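The complex is shown incomplete by one protein chain, all other protein chains being positioned as in the whole.
Right, chain A next:
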Amino acid sequence: MEGRLANSWRLTVNDKNFIKTALLSEIRIDGRKPFEYRKISIKFGREDGSSEVQLGQTRVMGMVTAQLVQPYRDRPKEGILSIFTEFSPMADPSFEPGRPGELAVELGRIIDRGLRESRAVDTESLCILASKFVWAIRIDLHILDNGGNLVDAANIAALAALLTFRRPECSLGGEDGQEVIVHPPEIREPLPLTVHHLPIAISFGFFSNESILVIDPTHNEEAVMGGRMTTTVNANGDICAIQKSGGEGVPQRVIMQCLQLATSKAASITKQIKDAVEVVNTERALRKVKRHPTSTGVDVREKQN
């Protein structure tokens, strides 16, 4: 069923011209201004490390799991971070199940570079026993609905899931201290991951006439735009990654403008993620306090160690 007519979706020429002409007067088809982001809503599931992010009509679900494995030979003291992106066929009729296509691989790589190479997640704290046991963190990103700008939404989902994930605590034991004992969550509180900073991906779309620039394109705009650029920045103003693969050429001043815009947007998005995570963490802490019915007279405001 590859390449069936029913699976491919194309915008009509009239629609395309309408979008382009509207942009000349700085009007976008969903009513936003060129540098306005869509509404972001971050929700969390019951388990630690599961998040669902909605960016306008785009919907992405993130899931973080951990496993004890042997580390890579050339990095015996570091944990492993791997990102798997699933372009689910439910997101878009043109997504086929099976092997990830170009877009899926590119999205995975952009998020991977943002998290791993900028050292956002501390992999050295994931090492339990050098050269033998380290934690391998696996991030699964499921794209549920394609409303445009999947990279940004998937990045936020990955960050939200990482911040709420808790890995089991483990200690060394055995005769020679070479065995690793993993403590179940009922015995010892699981630990959060060490995340130094939050790299936020911000995507821009370039249009051919008069070098028009928009932030956070919808999938209609993506079908019309001539080039795209994704910049991954954090709230401190550091550039973690820039991805501009092909498409139209843009002058240097436009790139600088994009970077400045991205830094200001990143600050507000970082705050939004941190607030949402804070709410969930307090909720979970309260739930854990209620988990022990035998302890009488527990003041909910007190922290339980």
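Everything below uses one rule, namely that contacts are C-beta pairs under 8 Å (C-beta built on N, C-alpha and C of every residue); 3 or more make two chains touch, one makes a residue touch a chain; residues count from 1.
By our rule, contacts and distances are computed from a predicted model.
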As a check of understanding, state which of "Glycerol-3-phosphate acyltransferase 3-like", "Exosome complex exonuclease RRP46 homolog", "pyruvate dehydrogenase (acetyl-transferring)" or "Histidine-containing phosphotransfer protein" is the UniProt name of the chain not shown. "Exosome complex exonuclease RRP46 homolog"
Touching the hidden chain in the complete assembly: which of A:S88, A:S125, A:S211 or A:Q272 does that? A:S88
Which of A:R28, A:R113 or A:H142 touches the missing chain? It is A:H142
Which listed residue (A:M63, A:L129 or A:L193) would be found touching the missing chain in the intact complex? A:M63
Footprint left on chain A by the chain that the document does not show: 1, 4-7, 45-47, 50, 52, 57, 59, 61, 63, 65, 86, 88-93, 97, 138, 140, 142, 144-147
